[in-house]
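Single-structure report; data block below.
== chain A ==
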Amino acid sequence: GCGSKAPTTPSGIEASKPSESQTAAPKDFKVGIIFTEAGLGGQSFNDLAFEGVKKAATDLGITYDYVEPKSVSDEAIVQEDMASSEEYDIIICVGAEQIDALKKVAANYPEQKFALIDANLELPNVACYTSKEQEGSFMAGALAALLKQEKVTDKVSDGNTVGVMVGVNNPLLNRFVAGYTAGAKYINPKLEVLVDYVGGFGDPTTAKNIATTFNSKGADVIFHAAGASGMGLFQAAQEKGFVAIGVNLNQNGVAPDNIVASMMKRVDSSAYHAIESTLNGEFKAGLKVMGLADDGVGLNMEGSNIKLPESVTSKLDEIKELVVSGKLVIPAKIEEVNSFLESNKK
Partner candidate 1 sequence: MELFSKMITLTLQLSVPIVLGAMCGTIAERGGIILLGVEGLMLLGAFTGVLGSHITGSAYIGFLFSVAGGAAFGFLYTVFCLKFKAHQSVVGVGVNMFASGITAVLLKVFWNREGMSDPVATIPNVTVPIISEIPVIGMLFKDQSPYLYIMVLIVAAVWVVFYRTRIGLRYRAIGEQPFAVQTSGINVNRYRYVAMTFAGIVAGIGGSFLSLSQNNLFVIDMTAGRGFMGLAANIFGGWNPIGSLLAGTVFAVAQAVRFYVSDLGVPIQFIQMLPYAVTLFILLFVGKKAKGPEALGKLVK
Partner candidate 2 sequence: MPIIDMRQITKRFPGVVANDKVDFQVEKQEIHCLLGENGSGKTTLMNVLFGLYHPEEGEIFVKGEKVRINNPNDAYKLGIGMVHQHFMLVNQMTVLENIILGNECGNFFLDRKASEDAVRDLITRFNFKLDLNQKIADLSVGMKQRVEIVKTLYRGADIIILDEPTAVLTPQEVADLFVILHQLRREGKTIIFITHKLNETMEMSDSVTVLRKGVKVADLKTRDVNENDLAAHMVGRQVEHIVSDSVDSYGEVVLSIKDLVLNDKTRVPVNLQVRAGEILGIAGVEGNGQQELEELIIGTMPVSSGTIEINGKDITRRPVADRKDMGIGYIPADRHKNAILSNFSIIENYLLGYQKDKEYVKNGFIDYKKLESDTDRLVREFNAKVADIGDPISSLSGGNQQKIVLSREVSHDPVLVIAAQPVRGLDIGAIEFIHKTLLRLRAENKAILLISAELSEVMNLSDRIAVLYEGQVSAEFPRGKYNQEQIGLFMAGKAEKEVGA
């Protein structure tokens, strides 16, 4: 959320049941966290992971050090530096781009425990967490379609257009695009989904221009995964009176009249989980995929002034069930959206 107006504490953490035995936490349990070169700020997954660590600090009494590297190669230096210092009980590496370096460092320091967020690396001392962004985005797309179908608010029109914008064109962000498009068209195949890329995570002005352009082409529900750029979307939504969907954490409070929901990506709970399990002596290497099923991604409507009717929420629950049960496998790539829609025609 944007500052005072929105809750910044991610609500996903409650789900992982913080250890009640926090008083017993060893004083010197120390966590190291290495962000991607994009650094903190803009409510990216770096910030989310950081929230998890900070939460662990309050709940569990651990201490932590963090580093914001300036380039991808810095990440390797910091990994090595942290591991060789032997100060850290666990080192959390955020971002798939850290794999190459971690492969070597984790092998060189077999005693050191690592957590890798957003990527998978099979090593005995690395616990990995990835998210199925496409599943959460699918829900967002479905919500967008349903808003229009059910005429939930007068901010949406009869037209057949919705939109999504993401920060840059990369495989991770295209999962959001793929999921959203699939979700929208799954509900209403006639919907047209406008897609654009802001070109960066710190350019709200361009995001706003994209949003107004989308809106002038008829899109009135627009989803974003563009970090701080997304603030421009919300600004446009308020000015032009259309509906937006937030991302990563609950952004509904930024513009409660216009943001209907946020697609949560609970990287924070992954980070929290990594710390907690290590602290409890339950560190487990291997991959943990956070999807709809584990509440690792999902929609959050809290704080929005747009109230969803029962018809919509029940439909969303229904779809969620289909995804959780594995009946719907959501495409992670834009190229796969069409075949998904083909095979799941109603």
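Following the convention adopted for this analysis, a contact is a pair of C-beta atoms (placed from the backbone, for glycine too) under 8 Å apart; a residue touches a chain by one contact, two chains touch by 3 or more; residues count from 1.
These made the cut because all candidates are chains of the complex that A comes from, given by their letters.
Since this is a predicted model, take the numbers as computed values, not measurements.
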Quickly now, which of 1 or 2 touches chain A in the complex? Give its number. 1
Would you mind writing out the residues of chain A in touch with candidate 1 in their complex? 2-5, 39-44, 47, 169, 194-197, 199-200, 202-206, 208-210, 212-213, 216, 227-229, 231-232, 235, 239, 254
